[in-house]
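Note that this complex is displayed minus one protein chain, with the remaining chains in position.
The first chain written gets the first letter, and so on, giving A and B; residue counts start at 1 in each chain.
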Amino acid sequence: MTQNTIYFFWDCLQYLINGIAQGSLYAIVALGYTMVYGIIRLVNFAHGEFLMLGAFCGYFALKFHLPMPVAIIASMLGAGIVALIVERMIYRPIRNEGRIPALITAIGASLFFQYTGQLVFGADPKTVPPVFKEVLYTFGEVNVSNIQVFIFGLTLLILLFLWWLTHYTKIGVAMRATSFNLKAAELMGINTNKIIAFTFFLGASLAGLAGILMGYTMSVEPMMGMSLGLKAFVAAVVGGIGVIPGAALGGFILGIAENMVAGLYKSSFRDGVSFFILIIILLIKPSGILGKNVKEKV
Amino acid sequence: MDYYLQILTNVGIFITLTLSLNLINGYCGQFSLGHAGFWGVGAYASAVYGVYFALPIDPALNMAIALSIGFVAAALCGLLIGIPCLRLKGDYLAIATIGFSEILRIIIMNTESIGGPRGFTNIPRWSNSWWVWGIALAVTLFMLNLKRSAHGRAIISIREDEIAAETMGVNLFRYKLFSFIVGAGIAGMAGSLVAHDQQFLHPNNFSFMWSVCILVMVILGGQGSVSGSIVGAVILTILPEILKLIGSNVSTWRVSIYAALMIILMLTRPQGIFGPHELFEKKRLKGVA
Partner (left out) sequence: MKMNSVSHKLLAILTTLLVVGTAAAADLKIGVVSPMTGATATFGQENTNGIKLAYEKFKKGPGKKFDLIIEDDKSEAIESTNATRKLLSVDKVSAMIGAPTSSLALASAPIVQEAKIPFITPTATNVKVTQVGDYITRACFTDDFQGVVMAKFAVNTLKKTKGLVLIENTSDYSKGLAKAFTDEFTKLGGKMVSTEELTYAAKDTDFQSLLRKVKRANPDFVFVPGYYVEVGLMLKQARALGINVPFLGGDGWDSPKLFEIAGEAVKGSFISNHFAPDDKSPVVQNFVKEYEKAYGSKPGSFAALGYDSLGILVDAIKRAKSSKPADIRAALVATKGYQGITGTITFDKDRNPTKSAVVLEATPSGYVFHSRVNP
């Protein structure tokens, strides 16, 4: 093998690792999309903005010299509370009016937060003060940073937590029941309003977490939720929207594919490959890789 | 005067766009979120004609050629995307159309000969408000007539209930594809009008946010309603400009205000301003619409 071929394999391994790290972020955001969709069949376009607002909460916490764990909690709570308010004020009143009005309201909320954010916080990207040091571990030609390991580990923990939550707690079972059939769940004595609000809170706090992590590795700005949100949404659909492990799987697939294409070909086709995978998956299995097929009843 | 004329022109272009999406979304009930992609294809195709292949003839003739090129290019894209995608339903179709329109935009972004990320310049100015309003009027009449025709009723039956429509002998695929292709083609003409009016195109003008804008116009007016589409397009095109004219303080906040109004309107009238109805509706049509 020539030196170049050896380099090629090392490179591929590196892109794989970077892809997994980036996919972890997509996965965390996609989980929120998927949970909300699973429960009320709403594509929550404002999810990316929950992420952005969470990131700003964390940024301000770090600015006031609070420790990183506090900042993370601030991000999650901040995003969660905004989501609760938005859900109560504008999603709940039109939940029964069909899906399209709900979708338009979600888009409205998204626009509102983006543009108001640019005027209130300023459009310039804000850098989060470095709290812990980035360390690179080198194996042969491959580098892994401690932040990458941290994000990946965190994603696995979250998945484990969600699995426990949905299978072994009362509220989790109620969530699944609501997702399966809202009316029936209501008749069984489940307070579906509460369950939906809780799902929003949970999903948004995960977005807030992803927001501060992303802000930490890059920067915080009012438009940050837009592209990441769209990408995470694609990930959720690829994996099977409404299915929790599907969101994670979709996130990883997208992360890896994007890094491979950007590394081996051109980074301007990075976004293109996500949408390309999306369309291929939709054409082969519209409900996503892990999605359930729903038969139409007459 | 130029400014008001420009706004008037924009209104006309957006009426055409909204009506074309209303065919897909309102009449046929197919949820498309990639309409700006067709708009962009039409715009870029006719701009390529204008910049590289323009014939030395009267601008009006050239404009007519550019319009047909815009229509055909976008309609072909509609066909290309429609055949595989129309097997999908509801949200999944919407997502697939987002995917396609984003891919189209990324391809334009990466093509140097049509300006790439800088934008496409030096497009001849052939369009004027006569062209824009002529097309808008023609499309309005076409849509009104279509709604009353047998074909139009077949298309609307798909929206109401696909399975029932199929049992009644409506060829689902053919009518869905028809509305998709014609809707895309008309959007392509609107693109051609924009290209030869603005003389400059940028790939980001055809991003996902613009698909959303057009959709909001349709929904706000009332899905399936021609008068609704027109009113939706008029209101949403003029509203930001009114906010601009009030003063520079209001002007900076106009997108926030616009978004808030959008939410309030949806909360108070989720079926849109007109619902599926028309402004001047004969009694006997009520059942159909």
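Criterion: a contact is a pair of C-beta atoms (placed from the backbone, for glycine too) under 8 Å apart; a residue touches a chain by one contact, two chains touch by 3 or more.
Note that the structure is a prediction, hence the values are computed from the model and not measured.
> Have a look at A:Q14, A:T166 or A:N193 and name the one touching the chain we're not showing.
Looking across A:Q14, A:T166 or A:N193, the contact with the absent chain belongs to A:Q14.
> Which of A:L84, A:M223 or A:I289 touches the chain that is not shown?
Result: among the candidates, A:M223 touches the missing chain.
> Which residue from B:L201, B:V226 or B:L265 sits in contact with the chain not drawn here?
B:L201
> With the full complex in mind, choose from A:L162, A:A262 or A:L290 the residue touching the hidden chain.
Here the residue in touch with the unshown chain is A:A262.
> Of the residues in chain B, which ones touch the absent chain?
Touching the missing chain: residues 1-4, 6-7, 10, 109-110, 116-119, 121, 194, 198-202, 204-205, 241, 244-245, 248, 251-252, 254-255.
> What residue numbers in chain A mark contact with the hidden partner chain?
7, 11, 14-15, 18, 21-22, 115, 118-119, 122-125, 127, 130, 134, 136, 141, 143, 217-219, 221, 223, 227, 259, 262-263, 266-268, 270
As a working rule, only the chains that are shown with their structure count from here on.
> Rounded to a whole Å, what is the gap between the Cα centroids of chain A and chain B?
Here the centre of chain B sits 31 Å away from the centre of chain A.
> Quick check on the complex: what are the chain A residues that touch chain B?
Per the stated touch rule, the residues are 41, 43, 90, 93-94, 97-101, 104-105, 107-109, 111-112, 115-116, 119, 230, 233-234, 237, 241, 266, 268-269, 271-272, 275-276, 278-279, 282-283, 286-287, 296, 298.
> Using the touch rule from the top, collect the residues of chain B that touch chain A in their complex.
31, 84-85, 87-92, 94-96, 98-100, 102-103, 106-107, 109-110, 163, 208, 212, 215-216, 219-220, 223, 252-253, 255-256, 258-260, 262-263, 266-267, 270-271
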